[in-house]
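Structure record follows, encoded as structure tokens.
Right, subunit A next:
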Amino acid sequence: MSNVIDTLVPKVGVITGITDETPDVKTFKVNAPEGGKLFEHMPGQCAMVCVPGVSEGMFSITSSPTNKEFQEFSIKKCGSLTDTLHSLQVGDMITVRGPYGNNFPVDTVFKGKNLLFIAGGIGLAPLRSVINYCIDNRDDYGRIDILYGSRSADDLVKLKEIQEVWMNVPNVNVYLTIDREQEGWDGHVGFVPAYLEEIGFSTDCIGIVCGPPIMIKFVLQGLKKLGFTDDQIYSTLELRMKCAIGKCGRCNIGNKFVCKDGPVFRFDQINELPPEY
Partner candidate 1 sequence: MLKISIDKLSALYDAIAANNELILPVRKAGVVDYASYEEGADVAIDTLKTAKSPKNAFFPQFETLYNVNKKIIPTDASAEEGACEGAGVALRSTLSVEMAPLVDKDFVIFGIKPCDVKGIEVLDNVFLAEPVDNFYKARRDHGILVTMACNEPEESCFCSAFGIDAADPSKAKADVAVWMADGNLYWKAISPKGEALTESVKSVFEDSDEAAVEATKASIEGILAKLPNANLSLDMWGKGVLDDRFYSPVWDEIFKPCLACGTCTFVCPTCQCYDIKDYTTKDGIQRYRCWDSCMYSDFTMMAHGNNRNSQKERFRQRFMHKLSYYPDKNDGMFSCVGCGRCVDKCPQSLNIVKVIKAFEASKAKEGQA
Partner candidate 2 sequence: MPMINGEFRPKIVAFCCNWCSYGGADLAGSSRLSYPADVKIIRVPCSGRVNPMFILRAFERGADGVIICGCHPGDCHYSTGNYYARRRMTLLFSMLEYIGIENGRTRVEWVSAAEGVKFQATMNEFVDKVKSLGENVRLGDLRCKD
């Protein structure tokens, strides 16, 4: 056996914790078998998580790099791999390789800026890494606004953390909304883009958007209405991936590979790409 470690060859990870977030989203805590984290990463980066024999898929690392104990993945049930992941228990082993892709420019462009996070549904997963990173380095950033919506109150991922941690951090404003009226919900009701325009954020910040394609489309229109320009809005993309290192030829959009050149793109960059995403 070779001593060379190839980036295609994964490490074994142990599931050390499972949290039911919503009826179809679970957050998995992953450690190396000997304890500690499998690897270091930056906010926005992804990893290939695999149940051997089922398949491998790219998931954004939802925990912040500032978490020194473990990594977390919030995973929505939507196919054979995620179905299997959802049936796993604490103590089960999976394989993980990564981190892959670029990251949100938290140490450069974002530094000292006001940040506006807009997420829908499971779209909070990649943003949570950034949000917690910014919260843990609170002094490096200006005002933080978080607008997060989902189908229902039960579908809001990480609600406990949002309410108990984020809402209590100084100069962090959280706006929650759900699509339809629901008993026991006294918060805002309505779609994210509509709520966005209702609140009417000022353009003195960087927008970071993640959610279903249709939400992104309307949020973008909304932001533009508010005066945002493409080069101050970031998002992350997702396409079918196999290698995660820009070689298997699958996830390119024009001359960019989402796995390697992305997944984080600024909207003016996305606009230059052919519409194959």
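Note that in this section contacts are C-beta pairs under 8 Å (C-beta built on N, C-alpha and C of every residue); 3 or more make two chains touch, one makes a residue touch a chain; residues count from 1.
Criterion applied: all candidates are chains of the complex that A comes from, given by their letters.
Predicted, not measured: the structure shown is a model, and the values here were computed from it.
Put simply, of 1 or 2, the chain that touches subunit A in this complex is 1. Residues of subunit A touching candidate 1 in their complex: 1-2, 4-12, 33, 52-56, 78-79, 89-95, 239-240, 242-243, 245-255, 274, 276-277.
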